[in-house]
Every structure is written in C-alpha cells, then in structure tokens.
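Of the protein chains in this complex, all but one are displayed in their positions.
A, B and C label the chains in the order they appear, each numbered from 1.
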Amino acid sequence: MSYYITVLTSITVDLVAILSMYLLLGLTGIFSMGQASFMCIGAYVTGMIATRADVPMGVCLVLSILAGMICALFVGMPCIKLRRDYIALVTLGFGEAIVALLNNMNNITGGALGITGIPRKINLYWGLLILILTILFVVNFKNSKFGRQCIAVKNDEISAAAMGINVARVKLLVFVIAGGITAMSGCLLAYSTTYVEPLAFGVNRTINWISTVFVGGINSLSGSTVSGLIFGILPEALRFSSSGRIILQCLIVILVVNFLPQGLFGENEVGDIFKKIKRKLTKKPTVWEGEK
Amino acid sequence: MNIVEVKNLSLNFGGVKAVQNVSLTIEKGGVTSIIGPNGAGKTTFFNIISGVYKPTSGTVIFDGQDITGLEQHEISLLGMSRTFQNIRLFGQLDVLRNVQTALDSRARYNLFDAIIGSPKKRKFDKQNAEKSMECLELVGLAKYAYEKPGSLPYGMQRKVELARALASDPKLLLLDEPAAGLNLTETEEFIELLHRVQEKFDLTILLIEHRLQVVHSLSKKIYVLNFGELLAEGTSEEIQANEEVIKAYMGEDDE
Amino acid sequence: MPAISLYYRLPALHSYKRLKGESHMYYIQLLINGISLGSVYSVIAIGFTLIFSILKFSNFSHGGVMVVSAYFGYVLSTKLNLGFFPTLLMVSVFGALVAVVVQYIGFDRIRKSDGNVMLLFVSSATLGTLLQNIIVITFSSTYYSYPKFFTTSFVKIGNFTVGVTDLMMLVFSTICIVVLMYVLYKTRLGISIRALSMDANTTQLMGINASFVIAVTFMISGCLAGVAGMFLGISYSLYPQLNALVFKGMIASILGGLGNISGALYGGLLLGVAEVFLTNFVGASLMPVFTFLFSIIFLLVRPQGISGKFTLEKV
Partner (left out) sequence: MEMRKLLAIFIIVLMVASLVGCGSSNNEATPQETTETTEAGEEDVILIGGVNDLSADRSVLGNAINRGVELAVKEINEAGGILGKKVVYKVYDNRNDAQETINAYTRLCNVDNVSAVITSDASSICMALIEVSGVEKIPVLGMPSDPRATMNVATGEPYPYMFLVSQPNAVAQANIIAHYVNENTDLKKAAVFYDQSNAYSVANSEAFIEFWKELGNEVTIIETCNKNDQDYKTQLYKMKDAGAEFIYCPITTTQLVLLANQASQNGIGLPYVGAMDMADPFLSLINNPEDVNAYFQAVADMKSERVAKLNAAYREAYGEDATVKSVNGYDAMYILKAAIEAAGSADPEAIRDALENKIQNLKILVSDNYTMDPKTHAPKDLGMVICKITNGKLETIGYYEAN
C-alpha cells in the first residue's frame, strides 16, 4: 500500500515542522509568521547539494539544520528584544525576502522553476526515526530547565527576568533551535517530494501550523502532535471533496478555538499519566503545617 | 556595612518625575522599609533597583558593585531577588516548578546535557527540586507542590512568591507590599513568617509598604518617600513622631 | 527548435536615463505613484489597526471581508447595474455586516472567556481562509471585473498623471480617515472606543457596554474593508487571492505603530512610497529583500513605529 506510506511520510515531514512551531508558540510564546521560510531554506540547501553531488542524507540533514539555525540567528537577533508583535512582521518579511532571493539567484537555485531531480531517499522508516528523535528532543527540552524557563518567559517576561532568566537569550535559543528543526523538516520534504519550488513555502503554510498547534492544545506537546496527525490525515480522508475539505477543516478549527480554547488536550501530556502514578506510589512529601 | 547604596537616583517618565534625586543606604541584615502614600514612587524605586527600568540619572551599588543599567536577570544572579505587588507567578507551571525556576537559572548544565538527559542534568534537577520543596515546606505549602498557582487562594500565592524569591538564597530580598490584599490574621501570619525567614536565611530584607503599622514591628530603619522624593528617614519611633510624614499621610484618605 | 540553456541568466538592464534629464519631475511622479499605492495600503491598515487597538490581535479575517465585499460589489454593479456611488454605499454596508457576523462567530466567545489573544488570531486567520474559499468555490471558474465606472481613466495635473481610480481611492481614503478621526475624537462612541483600547477593564467598570462598542468598531473596520475591497476590485481586477494584501496592511500598521490610527495612515503611505522607490532603484526582483531590511532597520531605529508612543510596561 504505497499510498498510505506516501501519506504517512508526508505527515511525518509536516509533524517535524509542527513540533518546531510548538517549541516556538506553545512553549515560549514566540509568534513567527514566516516559519515556513526556514523549511524553504532546509529544502533548498538539500536540493542544491543533492542534485550536484552524491552525498549521504546525513550530510544534507546536518547542513540544512545549520543553515536554518544561522538564518534564524540572523533574523532573531535584531528583533527578539522588540515587542512581541514585531517578530511576526520581521519573520513575515523574511519569508518574502527569501522567496525573492531564491527567485533571483536562478543560476544557483533554479529561480521560480525550482529544483528537480532530488533523489528520493526518505522512506517512512527514516521519516519516523527522525520524527521520534525530534519528539524525544522536544520532550527532553521541555522537561529540563530550558523548558521551564521557556514557559516562565511565555507566562511573564518580567517575572521571569526577576528569577534570573535571560529572557532574550532564552527566546533566541528557542528561535534558533526551532529554525534548525524546521529546516530539517525542509530537508525531509526535499528528499520526499524530490522537487522544491519557492512558492510552496508561503505564509499559509505557517498559518496552518499555527492553527494545528492551537487545535491540539497550545500547552501540550502531545496535543500538537496528535492534531498534526489529524490534520495530516483528514484532508486525505476527505480527498473526494475538493472544496468541502477546506471548509470542514476551517470549521473544525473555529469550533475548537471557540468551544475548547485550551485545545483538544489542554495542558495534559501523555507522559503525565505515568508521572502521576509514580507520584502516588512514592512517599508523599512531608507537610509542614506551620505554628498553629 | 551597607548592602545597597543609592546615590542621586532619578527617573522621568516622559516629563513625569517618578523618582527624584533619592539617595539612601541599606544596612546588611535585618529589615529596612520604604513607606509612603500611594503613588509616591516606591514601586518605581524598586523597579529601578531590580533592573526593570533604567534610571535617568544616579547610581545603584549593590554589595560593592555598581549595578546601574544592568539587565534584570544579571542583577538577580548577583543575589537580589524580589516579589511583585500584583502577584506574578507562572500560571502554567505548578507550584514546585514555579519555585524551581529561580534555581534553574543557576543550574550549571548545558543544552546537550538537557537533551540526552545526562547524569549531571538529573543531579542538578533533583537537587533543585529538593531545595524548592524545602522552601515550600518553610512557607507551609509543600502539600500543594503539584497544584497550579491559579487554583490557590490569594494568601497562599503570596507565600509561593516568597518561596520562589527565597529559593535562590538571595543576599537581598525585595518585597513589594507583601501584605497587600491580605486580611488581618493573614497579615500577622505573614509577618511571623518573615521573622522566621530572616532568622533562617540571614538575609537583608527591603520592604515596601504604605501602611506604617505593618512595618512598625519589623523594621530597624524606615525611609519615607513622597512624590518621588525622600521625605524622611529614621527608626520606627522617629518616623512615627515626624510631623512631615504625618502631614503627607493626612492628605490621603483612602487608608 | 534550437537548444536553449534553461539557466540562462536574465540581467537586470536598468535604465537611468531619467537621472540625466528632468529627474526631479520623474521622482515627483514616482512619489505620486507611491502615495496612490500607499493609500490602498493605508485603508487596509486602518481597518486592521482599528481592531488591533481594541482587541490586541492581528485580524486576518479583514482580508476575507475585503474579498467577499469586492465580489459582492461586482454582483451589484453587473447584475443590478448599480452605479459607482450606490455600489460603494452598499458594499460598505455589506462589509460592515460581514465584519459583525465574523466578530460574532469568531471572536465574541473567545473574548468573553478571556482566552489567549493568539486564539483570536487563529480564529481570524481561519475565518479569512474560510471567506476566501467560499469565494473560490462560488466564483473561481473564471475571471471577473467591475464595469467601467469612470469615463476617463487618468487626469493630468501639470505634467503628472494620476489614475482616476487611484485618485478616487486617495480621496475616499482621506474621507474615510477624516470621518473616522471625527468619530473617534469628537463623538461619545469614539471616546468609548478609544477608552476601550486603552483599558478594557476600567472602561467596562465605567458603564460602557464593551460588546456594543466592539461590534461598532468591527462595523467601522468592515466598512473600510468593503471600500478597500471595491477599489482593489476596480483597479486590480477581482481574484480570490486579493486577501493577501492584508499582509501589506499588517506591515503598514506595524510600521505606523501598532494600534495607532494615524500611524496606520502614515505607515501605509511610507510602505507604498518605499516599495515604488525600491522598485525603481533596485528593481522589483529584489524589492522584497530590501523592504525586509528596511523594516528591520526602521524598527531598530524607532521601535515604537511612526506615531506609536513608547510606554513602559507597568510592573
């Protein structure tokens, strides 16, 4: 059933990008409108290298991640300290600038014609492996001091700074990491579609990711993942109706946003269940009752 | 020995002089209080010291080091910690993790440790969680460690904030109207708690309050601010006898 | 068929002949073009920023309202043979209605439950897509355009030419802005709107009906979207992707100082003029790159935008 494998592969690619969106928006509250342009960078780095030289996939993967991180650093540095809304503007502008640059340097990038003939090196197993590694990365990140700092920054920047958290650095760190992960998903995309063109990475793609994260639950990694899965499968399941599926998708988002503002999962994580059980099994913390 | 020395501190907000030429010193140990009517510039003064605002002029020396113009987190890492007038806890983190954030910025492990979950990371996280739990025990909230702060009553949230500020072992603790919104018994309890904290940690506390009676029993020295200027300084008795202070407070009827 | 190299590079052969001759005239003409382009951006940006000022989110459904209104105006003017002014009137009323419906479906509940502001953004972006797709489904099988409303297509002022639709757009956006400013600063309603934009809680405590004021603000914004949509339809022809222009409106309103009405006006003009001059000097191909750099530098130099006031966050 090559069809199901193709669809699942494409979902894993998108899920990787959605994880980066979760890191940005869900964990740290950074509102990037041009995140798809980092996917574009990853896809183009891969496309340009893989069509010119026969290099192993790992090399392209690493180079894509590096390119994404460097670009994120370049974009993030000037605007990370500015007001929250400005990063949306700057990333939006960056997206358009990248497309214009790619169109312009057509002797290297093929311009609007895109790059064809990228070898198809990603199969479902590779995709799943990378997806699982990314999930592990995000889970460990979230459960470390970095994750707590990110949530603190998202909840209250001033209070976070008063706790000794370097707010700008945490935000930049997340922005750079997310840039790297998104670029990695771009690399996977290039290897799975074998063709890249600049127009595929417009702002609508980013908006789709944002709604996906919100539908799953902005504060839940599991929620974002599950809703990424749902929004990957749903359009395929509704493929028979070209116009209906977009409208249905819109309606689901509007319903969830209106009636389940916390998303499908709220703040729950799949892993939390185990933690709660473990906590119940171990000794309860000693309670200091005060001098009453 | 003085832990804080403030010299000629001023801050203008687009024409409004929020703090004007304030100079004061805070001695190490014990509780020093800043009082003054509403809008006297007390919180602004705190915000300058803790790095939220940059002063228009003047210098702040903390523990022998000039901290004027430093970022908030840099000042925090030097050993100054604070609470806020309107409680500012992290709503999405449970109580324990709220306290832990104060220690996290001091935990020495890098991103790589975090991602692979290295022993170093686990050691630091465990240490910090234990220490945070101790702080919570001190304020009597250990059994709420896994609750979200939003679900706790106001008085407890104040205590969580105090525990969070204490967790990093600060040299100086800034408390911004810690008794605001508390009823009489809660206030007494809180003062009690402060005494205990002070004994246990051997730190210096700088307290903002606009009700004189709250700071009365606690402070060894009191500064009075009015309209952004230093009005008076002295011991509790001296301030209570000060005519100017009484006049400044008379103008205010809402208390 | 001769073999051709597909990677043949297109050189940008810019001509700077104008620089030698009557250069200042040329630049004035460029400035006029920039202002007329900017006035489009301004009208979009004002409607956009009006909502931002009270609800603090980027309302992307504005683009959707624009598209729907533009097509509604097309139906009126071709099927019912309405003239320019009746169509404009109906379209702005229609835009207002759509915007109110959108606010009711998309934002009312979230606003009342005091949810994350980003939820409002997601809701608005989704509604924008929904409106656009409704148009795609109903009208996407061929191209449409408005009938010709004006007999002449351009006027000469001295040596300069200005398109009639551009001029009308400029005139109407000025009228819109003047009326809006009057409403905002001289009427009770306007004071309520401004009060709401400064402090929602206090305003409600003072007995102002927030829901009503928000609904009215959406109506005003919808009106502007309708006017913008119709003018876009007239000068740029109708297509469902017209709502992409809302991004230009967003950029303009941020440059102007988010949430500031007069700032949005200046931001739009600045963006329009910047784009036209960049097209002239660096060519359209690299224009987005320079617009990006320009906006970064602008925000670094003036982080509060053109008219924005810099307020310290209260702690």
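As a working rule, contacts are C-beta pairs under 8 Å (C-beta built on N, C-alpha and C of every residue); 3 or more make two chains touch, one makes a residue touch a chain.
Computed from a predicted model, the values in this text were never measured in an experiment.
K.L.:
Name every shown chain in contact with the chain that has been left out of the document.
P.N.:
Answer for the hidden chain's contacts among shown chains: A, C.
K.L.:
Have a look at A:L113, A:L133 or A:I277 and name the one touching the chain we're not showing.
P.N.:
A:L113
K.L.:
Among A:T194, A:T212 or A:T225, which one touches the chain that has been omitted from the display?
P.N.:
Within the whole complex, the residue contacting the unshown chain is A:T194.
K.L.:
Using the document's contact rule, name the residues of chain C that touch the chain not shown here.
P.N.:
Against the missing chain, chain C presents residues 1-2, 4, 6, 8, 10-15, 17-18, 26, 29-30, 33, 37, 40, 133, 136-137, 140-145, 148, 150, 153-154, 161, 163-166, 235-237, 239-241, 244-245, 248, 272, 275-276, 279-280, 283-285, 287-288.
K.L.:
Could I get the residues of chain A that touch the absent chain, sorted low to high?
P.N.:
Residues of chain A in touch with the missing chain: 1-3, 6-7, 10, 13, 96, 99-100, 103-104, 106, 111-114, 116-117, 120, 189, 192-200, 230, 233-243, 245-246, 252, 255-256, 259-260, 262, 264-265.
Assume only the chains that are shown with their structure count from here on.
K.L.:
Farthest chain from chain B, going by mean C-alpha coordinates, please.
P.N.:
So the chain farthest away from chain B turns out to be C.
K.L.:
Chain with the smallest distance from its CA centroid to the overall CA centroid?
P.N.:
That would be chain A.
K.L.:
Taking each chain's centre as its mean C-alpha position, how far apart are chain A and chain B in Å?
P.N.:
About 38 Å, centre to centre.
K.L.:
From the C-alpha centre of chain B to that of chain C, how far is it in Å?
P.N.:
47
K.L.:
Can you compute the centre-to-centre distance for chain A and chain C, using the mean CA position of each chain? Integer Å is fine.
P.N.:
Each chain's C-alpha centroid was found; their separation is 30 Å.
K.L.:
Please output the residue numbers of chain C that touch at least 2 other chains, ranges allowed.
P.N.:
Chain C, residues with two or more chain partners: 315.
K.L.:
Which chain A residues sit where two or more other chains touch them?
P.N.:
Each of 158 in chain A touches at least two other chains.
K.L.:
Given the complex with chain C, which residues does chain A contribute to the contact?
P.N.:
Where chain A meets chain C, its residues are 25, 31, 78-79, 82-83, 85-86, 88-90, 92-94, 96-97, 99-101, 103-104, 106-107, 110, 113, 158, 203-204, 207, 210-211, 214, 218, 243, 246-247, 250-251, 253-254, 257-259, 261.
K.L.:
Residues of chain A touching chain B in their complex?
P.N.:
Residues 137, 140-141, 144-146, 148-149, 151-152, 154-156, 158-167, 173, 219, 267, 279, 284-291.
K.L.:
Which positions of chain C touch chain A when the two form their complex?
P.N.:
6-7, 9-10, 58, 60, 105-106, 109-110, 113, 115-116, 118-119, 121-123, 125-127, 129-130, 133-134, 136-137, 247, 250-251, 254, 258, 285-289, 291-293, 295-296, 299-300, 303, 313, 315
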